[in-house]
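One chain of protein is taken out of this complex; the other chains stay put.
Our next item is subunit A:
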Amino acid sequence: MATTEKLARADAPPRKMNKTSPAERKLRRTGWWMVTPSLIHIGIFTTIPVIATFVLGFTDYNVLGSPNWIWFDNYVEIFQDPVFRKATWNTIVYTFWTVPVSMAIALVIAVALNTGLKLQKWYRTAFFLPQVTATVAIAMVWLWIFNPQQGLLNAFLGLFGIPGQAWLVDPEWALWSVILVGAWQGIGIKMLIYIASLQNVDESLYEAASMDGASTVRKFFAITVPMLKPATFFVLVISIINAFQVFDQIYVLTNGGPANATTMMTYEVYRAAFEKFRMGLASAQSVVLFAFLLVMTLAGRRVTREDD
């Protein structure tokens, strides 16, 4: 009997080894301990607020009173509100112009700085500086640049006999002025990503192209641009997300004016929450903003995957 059993066990397929060694278990435990602070942080400061935002979006919570369920009333109000529609359109226009413009400029600068330029480090620092400077400080400088009377921009245009503008208070120019600041400020981080990516491009490709007699422009479009495609998609996605979240420069430069000409989705969320105390409405607006960002991110991911 015992022999038969032994034979039967021997014929059976080898049992799957579920147990890990003590060393592996210890390693796994250590791993969990190491990520625990981050998980707690995400749980408390991300997950709970996200869930609360979705829930509060269905209420009339106004900070000082108890919330009441109003279900989809906030969403109905958002879609009927001409100011929020204006803010949504402004955000789309802002994103449409700041993202490609700053990406194109960043790419050109990155390529230029990757060619062994003199004072290369100085230039890199100079172009990256706006990224690490507080937006409020930057906006204060731009307030002076845009000042209709004492501003640098109108003084510069005056040298060429071009009449100055009231950049931030004329509805024709205000959004474009904000877009200019946004595009300028966004160049630094994009440039850095492009430079990092450029340094991974195989030099032999350029050498081969040179031997084939390719011009610099031809090499740029035939080698550099295709090789930077993964970086470009990454930059595109994070730039769109950042552009949709623009707030601080609007807050300092225009307060959304004149006549709501520069208001953005995030600024309307701020106004609803902190000027009108309508946390429920602000939560619903945040959910709409989140939906926009989700669609953009998924679209970007899809394009990236196709590229992979």
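One rule holds for everything that comes next: a contact is a pair of C-beta atoms (placed from the backbone, for glycine too) under 8 Å apart; a residue touches a chain by one contact, two chains touch by 3 or more; residues count from 1.
Assume contacts and distances are computed from a predicted model.
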{"item": "Hidden subunit of the complex - UniProt protein name among \"Carbohydrate ABC transporter substrate-binding protein (CUT1 family)\", \"LLM class flavin-dependent oxidoreductase\", \"L-lactate dehydrogenase complex protein LldF\" or \"Trehalose transport system permease protein SugB\"", "value": "\"Carbohydrate ABC transporter substrate-binding protein (CUT1 family)\""}
{"item": "Contact residue for the chain not shown (choose from A:114, A:245, A:260 or A:297)", "value": "A:260"}
{"item": "Residue among A:138, A:273 or A:289 that touches the chain left out of view", "value": "A:273"}
{"item": "Subunit A residues touching the omitted chain (full complex)", "value": "60, 62-65, 83, 143, 147-150, 163, 165-171, 255-260, 271, 273-279"}
